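Just one protein chain is left out here, and the rest sit where they should.
The letters A, B and C name the chains in turn, as written, and every chain counts its residues from 1.
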């Protein structure tokens, strides 16, 4: 059941593009993945043949379009093993999904004296929305610290959770690659009477995901990180929670009635899908989920473990102490995202040199500035691998680092 | 400078689709328009050749992708004659744009005792967000009433505006087709010291738009109603207003710094574009704007006036008192959106019969329930025309209404 | 593609033209439930008078399209005078015919005229029209403790 990255690569038109006569070595998938022709074609064909507004019109073309849209919802539901299709809410990205939780659930449920628990490895999307509401409500934010090898330090977890109303954490760090012990964390949250919110942005694209096995109350992730288009994200939540929450954005589709003096809210999922939804993008997301399913999430995870192991070994063998790779060594608890410091050369310079041979990596704070401060660096270089990458890409990365030594190795 | 709908139709692949052997007569463009191959191809080609994350990574592919994204912003800027590109904010749809204004500007500036002025012809997207904030803040909402022929009744405008902090209104009704006297309304708002927010959803796709000539402080519209993809909308606002507003959604890209104890906000436009933006969709929107520009907005408006005139005449000649068309008769003050009552037959039944010959119209409250109550009907049938429609489509509508008479004309 | 004749059967148009049991009942002793279809804005009231185990009377107010109105009219005929248990059986059977999920095993229920609404299933958007009166009835039965 091994996965052939070479075969998969052929599904991605952009990966046969060359710049300066060389192919792309795309190692920025933690940022956003490329799109296979299956997704590109699904979107284009939908626009060519079946596009129409959904939820509103009753002619056959609209019914057909609606079937595409709701069909994709069912496929996403199955992909994360949700019990009900209407627990799957389409947002514009994971960031909106997290803001929705904070603004709707948070504003209704949090007040001064309450405690929200986050971790030191969160993405800004799981920090700033809480800080914005904190400025209004005055609750306390606590943080789970990290161990030296970049895992969550759970020594004090029970104390940190004591009195917390919510624990919101990433299932995998977009900087360190660390996979967090989700089930243990959701269990601890629930034992303390807190809600468990899982940021699945870096997890769902790489692992078979079962919201119930994870024990999550909410899960957020983005289409564009799992071979789907931009413009759509997913919020999954327990029906009972979503039902009890006030609406987030107001407008068409989220109402059951509007009068001059007020409105009534629609049922799920419409309640949280105000205005014209990202119809074409949801169809693309459905195709992306099908595509990943056809490869198999277990095969994907295995491929990434193998590739991560190979990349870690290669980089350490070739560069020894000249490279410092953040996060755990054990591929069982890390994904294929490698942030590193190379000979103290500034990440911008590293990525610039790498780019000369089309090795595309990200240099920067990766939307995790609190974590950067804890790591003691303003920025790292990050190489992240996905289904279309293989050992050649890891080698290309290492070769490109040699050129960085040539220029900056003084 | 006449426009050839037949030629334009060829640009829209879906319009050559047949159902039951007949072509589509698509008369639901006020709801959402179809997409020309120029837009479909721009999106597909972008995904095939140039897709990469924007704003974050520094390799050449990312710079190229960024140029596509920011290039589209400049084209939208030119399309509405905005002074600065960074006054153009990409949202997920017009609904989000309006919610952004209400939640950011409104929450910071409105309190009990304040007055917000709306009109009786607003879409839910320009009503419900205000009602949601009203529930929190307790300000007063006043309404501009309508005349018998479905225009704004401005007799009492000055009194209604007295003490108002904001006047938010549509430039064209999505039900009545009425085009409102935008400049007169923005001038009156400003004379009263109120902000003028223009819902341009039904206006921008059909008219040359100049935000300064309109005198607007904010303008909101959606891509999917002007031949662009779903998943992206536009908020334009005066730089000085946008600069002074607090952020809306929190997360990546909208910050300049994040610490454990708080964050600093980024400059425009990033400040209001939290998370991964709808990159592919913005590229599609740019192509849509180019497409409309290549036809010419003046030609589009002229075409729609001619076609509206033809449709109004045809329906009245053929059905006399059996049809009641809402809104003004004068095509100078109305767009190509015709809501009507046909022989008292329920709109759902009318649209069902019309659908048998692929005449696609919308039946319902059109997300304007307060207006429906004022019109004294729970629903209307609405036929709306765009650049790809012509007199044959108006004739097909009339022919299809004959079948409705056959079945329900008892 | 299904044709209009699947939808607009003569019996349906007949109930639409001359709806049975239109009007209101005094509340109390009757109960009234409000239903509406958010898609088209249709609103309906179902008045229900339950006496002991029997649906003594039922009336329908409000307005709607041919499908929702005729469905409501046929519904009143089907349940009026029936036992509460029988009304529930009819309700479940009708919902099943419309393709909705219903708890429990399907029973053999003769729906009579209501069978004419079977064609609606081929027009998924109209299913909500056909079921509006029934969802509202279910609520009225709840309210009446029946």
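In the analysis below, contacts are C-beta pairs under 8 Å (C-beta built on N, C-alpha and C of every residue); 3 or more make two chains touch, one makes a residue touch a chain.
Nothing here was measured: the structure is a model prediction, and the numbers come from that model.
Chemist: Using the touch definition from the header, name the shown chains in contact with the chain that isn't displayed.
Modeler: A, B
Chemist: Just to verify: which one of A:322, A:349 or A:395 makes contact with the chain not shown?
Modeler: In the complete complex, the chain left out is touched by residue A:349.
Chemist: From the list B:40, B:76 or B:266, which touches the chain that is not on show?
Modeler: B:266
Chemist: What residue numbers in subunit B mark contact with the hidden partner chain?
Modeler: 55-56, 58, 60, 62-63, 66, 255-257, 266
Chemist: Would you write out the residues of subunit A that touch the absent chain, in ascending order?
Modeler: Listed in rising order, the touching residues are 19-20, 346-349, 352-353, 356, 363-365, 369, 372, 378-379, 407-408, 410.
In this section, only the chains that are shown with their structure count from here on.
Chemist: In whole angstrom, how far does the Cα centroid of subunit B sit from the Cα centroid of subunit C?
Modeler: 38
Chemist: Where the centres are mean C-alpha positions, what is the separation of subunit A from subunit C, in Å?
Modeler: Centre separation, subunit A to subunit C: 46 Å.
Chemist: Rounded to the nearest whole Å, what is the centre-to-centre distance of subunit A and subunit B, using the mean of the C-alpha atoms as each centre?
Modeler: 31
Chemist: Quick check on subunit A: which residues sit in contact with 2+ other chains?
Modeler: Within subunit A, the residues that touch at least two other chains are 56, 58, 60, 62, 255, 257.
Chemist: Could you list the positions in subunit C whose residues touch two or more of the other chains?
Modeler: 1, 39, 123, 126
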